[in-house]
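Here's a slice of the assembly, chains where they normally sit.
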Amino acid sequence: MSEGSDALSTAVVGGSGFTGGELLRLLAGHPGFEIVQATSRSYDRKTVGSVHPNLRELDLRFTDPAELESVDVLFAATPHGVSMERIDEFFDAADTVVDLSADFRLNTAEAYEEWYDGHDAPEYLDRAVYALPELTREQLPGADLIASGGCNATATILGLKPLVDAGLLAADDRVVVDVKVGSSEGGAGGGAASSHPERSGVVRPYAPTGHRHEAEIETFLGLDVAFTAHAVDMVRGASATGHVFPEPVSKGDLWSAYREAYEEEPFVRLVAGGSGVYRYPEPKAVAGTNHAEVGFELDPGNGRVVTFSAIDNMMKGSAGQAVHAANVAFGFEETAGLEFGGLHPVGSP
Amino acid sequence: MSQAECVECGADVTLYDDLEAGEILDCDTCGAELEVIDVNPPVLDRAPELEEDWGE
């Protein structure tokens, strides 16, 4: 755990969950943060390492989320609904709140009525900054309520954004996005559908239509997206394949658009049709990292561009993105704590 | 055993004799969860769906 005297004191609410554990891992290796609290109701008083075996060296025990310590930054990694209910308490305890749930991602109470079950603290919605740094970097410095972008939304937006920026996609163009996700997206809770015998080897349509992330995508990309998600057999990873039908473009046009969008980005890697085994973006290639792989292929026969993007939902899709956003917000090096570059070979991480 | 029509897919659903109002059945064609609204004659309606959070 980092202990520089200047390090920001930090709490993780929901530290026993999957994204909470990932936050603890990242913060423990980050020079700018010092973890002072990790909460869990179910594992109160147990060592963090008893839940997250990779953190056995961390000398920290879970405490009750009812008793929040005073800290500089509070990361909330709780199920939808908890942060909106406790946001006042969070701000009593901390100067800055970074929320990984969907509770502060949309801009208006109406949007929460439409896509979720309403909102308990709509007065905070204006104050919150949606954090997908490739999109909203400028708004992050100094923000005190950061709403980290959703995993499937992040994968989808990163794949399509260069086309939007380059004027190749209009707001009413038909866009299909077919996403494949790993089992960690479901969180540590589990249930019959996520038991190993039932979840192994699946290609299972889930949220075939009406996925809530459509709201984020529409809001921040300005596109209507016909979105479908499938559960597949991996633990970490989200892969979004976009099918779009723009005016005729060349591969050169596409490369220009994607390079323009991402060549300065520390966490986006363009992969579009090379040689070898790994020719297009795939989750294995970014597992454990905060990288997104983004690419495309041209289908002249069908007047189609296929876009690909792959992230680790635990990282670029949640905890990594949250730390990245905090790095920008606090003026740290953008890649601080997020340097791990991944493994090869690697199975289904 | 009597029959009723599934409101989701239109298939016939076979009903048990001792059926009670409020019971939930699944249609054996489309799998929809159906609530028994009335018993005599049998009336089925789509059961209130459990809001399912697929995680995100």
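Letters are used for the chains, namely A and B, taken in the order the chains are written, and counting of residues starts over at 1 for each.
The rule we apply is simple: a contact is a pair of C-beta atoms (placed from the backbone, for glycine too) under 8 Å apart; a residue touches a chain by one contact, two chains touch by 3 or more.
Computed from a predicted structure; not experimentally measured.
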Exercise. Write the stoichiometry of the complete assembly in this structure file, using the chain labels as they appear.
Key: A x4, B x2
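Just so it is clear, only the chains that are shown with their structure count from here on.
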Quiz prompt | Between chain B and chain A, distance of the C-alpha-averaged centres to the nearest whole Å | solution = 39
